[in-house]
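Missing here: one protein chain of the complex. Every other protein chain is in place.
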Amino acid sequence: MVAVLVRTALRGLQSSAVTSVAAAGTIAIALVLVGAFALIAGNMQGLLQRFGEELQVVAYLESDIDAAAAQQMVERVATVEGVQEVEWVSPERALERLRESLGGGGLLEGLEENPLPASLEITLAPSHRTPEGIAILVEAVDGLPGVDELAHGQDWVEGYSRVLVLVRSAAVGLGGVLALAALLIVANTIRLAVYAREDELAILSLVGASRTFVRVPFLLEGTLQGAVGGLVALGLLYAAFIMLVPEVQYGLELFLGSQQPRFFAVGEAAWLVAAGAGLGMCGSGAAMLGWRA
Amino acid sequence: MVAVLVRTALRGLQSSAVTSVAAAGTIAIALVLVGAFALIAGNMQGLLQRFGEELQVVAYLESDIDAAAAQQMVERVATVEGVQEVEWVSPERALERLRESLGGGGLLEGLEENPLPASLEITLAPSHRTPEGIAILVEAVDGLPGVDELAHGQDWVEGYSRVLVLVRSAAVGLGGVLALAALLIVANTIRLAVYAREDELAILSLVGASRTFVRVPFLLEGTLQGAVGGLVALGLLYAAFIMLVPEVQYGLELFLGSQQPRFFAVGEAAWLVAAGAGLGMCGSGAAMLGWRA
Amino acid sequence: MRGSGRRATHAGGESPIRLYHVSKSYLAGSFALHDVSLEIRKGEFVFLTGPSGAGKTTLLKLLFAAERPSEGQILVRGRNVGRLRESAVPALRRRIGVVFQDFKLLPRRTVEENVRVALDVTGTPPREARAKVFQMLKQVGLQHRRFHHPLSLSGGEQQRVALARALVNEPEILLADEPTGNLDPELTLEIMDLVVGASTRGTTVIVATHDMGLVERYGKRTIRLEGGRMGEDLQ
Partner (left out) sequence: MRGSGRRATHAGGESPIRLYHVSKSYLAGSFALHDVSLEIRKGEFVFLTGPSGAGKTTLLKLLFAAERPSEGQILVRGRNVGRLRESAVPALRRRIGVVFQDFKLLPRRTVEENVRVALDVTGTPPREARAKVFQMLKQVGLQHRRFHHPLSLSGGEQQRVALARALVNEPEILLADEPTGNLDPELTLEIMDLVVGASTRGTTVIVATHDMGLVERYGKRTIRLEGGRMGEDLQ
């Protein structure tokens, strides 16, 4: 019986080539959109991470703290919740940086002695780059002996964490809209395909085919069309990836730094194909719901 | 005859409600995607513009230039190709800014006299924010009497203009992919719709209907379905815009500043509906090409 | 002789088809079938005649649950088909072979597949199915066309495919709606012999037809419908 159902499904695919190709094609296109989005979003993730790295809390130290004492403080601060990295910046290094940032001109030549204090540059773990994370850190560090003043760019964090939320929700939202659109389009297409074959289904039912006998081959067809659509989408995405990445490589480096843009891993690629198969099956299932013998 | 064709088209829509709704629905979904993208890209445009404003070439002046002489230089530089705005920054203002940027601490208290020179901050017009635009400006300004040194963040410009190109090409590319996907999906859907009604078209042809008689109503149907799809897409986008903008307003302000996110103007909205109608018509036309009496 | 009343009271377990005061109305106010009662015994061969629109096809449709009666009871193989659960319908239909007036062949399947579908739905093993289909197609004279599609067959050829599909799984009941309307006189006799043969092997047969020559030639029981009502019921 299973053999008959599978054979019926294969014959169905063959005998209605137009609708099968159309359905698989539509699924492929929908998945290309979703997949391209996933690729872009995935690679952007790294970019956001790097932006976040620039968030630092700087603890300016009192002038009588020497390197050894500073080293102790570094170790102490490193234990605070959410702290990822702590770096000690000596007054000399600080002046050097200021010079660099002012463009290397002779602007600070007139200074008789180094007015800049030593500092600790504290980097938060990504999960703590929020106003709350900063508050915890500030509370822990502010009272420490030897700490003169804390600079923590509260505004910056506010902005960063909000942008992060915004971008993430935009990504989730856009991804959701795309997935929903893909679902609707595929359901629509398969509904049309069922519609085009309504007579066939009606005849099968008239000669005594059970619901299972009518539906299972149809679901199998849909699933297969979807899987093929998924494979095609994967192929198209890979081809586009291979062709486009060298084109934009140079520009991408500005964003991603040394991080190479990456394609789907095998597991992710399998998910894409599975998503296609699932779409095809659900689309067929939904279309069959609308159909009554 | 025209009346008959129009009536036939309307009857066709009515008599094949399933395919009509499916086609219009698919067009609507496709246009929602394209439209949402256009909205986001359009509003992002303003953001990029604002980033660009930060690109300035700074000409540090010799210390013996007084305010009146500086004013003359401002006027002179303003005539250079690609210059949008020139601002004179006095040494006092420059020191004030440096203090602000260092966090307002007492870091520069120890300075006996102001070591900073006066400068001209030159903003380029958007079209000249490229390495070439900067080169022109540098050449024109570098030799001027009274100019001591030029700081022009060549790297920054390189980066900015590349990012700009990257983002723009991503937008054009993604938009193109979306539009192409919409086209393919709509063509596919309408092809299926034709397929579902093939018998009908064949019968019309057998009773002596000319190509025009068979095709024109079909094209009209497709056009109407497309226009309806466009209207539905417009409605959906507007609803989403109205609902989502207050949600993300706060986050958006960080990006867009005081700039309000805007929806399509009437003309642009009309374009969307026209695009739907065009898609429907072309889709039908393409589907009819594949069909032979 | 109006025999309906008499027959309907003639209850018996071996009557696979029994109708009691059956009416069918598609559109409010008009009846396609009106108060029809009759009983057909196992292995009986019955002609159903009557003018166009008399309700012949409607009567057949009621028997294989393609339509439900508006009034009355229909027992097919002892089961009330008017009240059959949706899920029990396929099993009923697998016992009934139907030759549809408009053939209802699957246009995108070959002749062989069209016939075979009646065996596939019963889960017949492939090897057996193939053999039976070939045998059946030979009997209707179409074995050489078995890999062609119905649309490339002549009207009469399509009609024979439809008959082959109805007979291939040796149904208990055969309902044939105008099964020779597109056949020439000689072929009509050949095909009718097949149908009569099935009835002698125990299949209960109802043939709806306008061909009075056929009715006279075979001299079988003939039920006449007129405007949805039982007319004559001649043995």
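For reference, chains read A, B and C in written order, and residue numbers begin at 1 within each chain.
In the analysis below, contacts are C-beta pairs under 8 Å (C-beta built on N, C-alpha and C of every residue); 3 or more make two chains touch, one makes a residue touch a chain.
Model, not experiment: these values are computed from the prediction.
Touched by the hidden chain within the whole complex are the displayed chains B, C.
In the complete complex, the hidden chain is touched by one of B:Val207, B:Met243 or B:Ala265, namely B:Val207. Residues 26, 49-54, 56-57, 101-102, 152, 154-157, 159-160, 177-178, 181-188, 210, 212-213 of chain C touch the missing chain (whole complex, contact as defined above).
Mapped onto chain B, contacts with the missing chain fall at residues 1, 3-4, 8, 11, 15-16, 199-200, 203-211, 213, 293.
Here is the rule we go by: only the chains that are shown with their structure count from here on.
Comparing the CA-atom centres of all chains against that of chain C, the greatest distance is found for B.
Rounded to a whole number, the gap between the C-alpha centres of chain A and chain B is 23 angstrom. Chain A and chain C have CA centres that are 62 Å apart.
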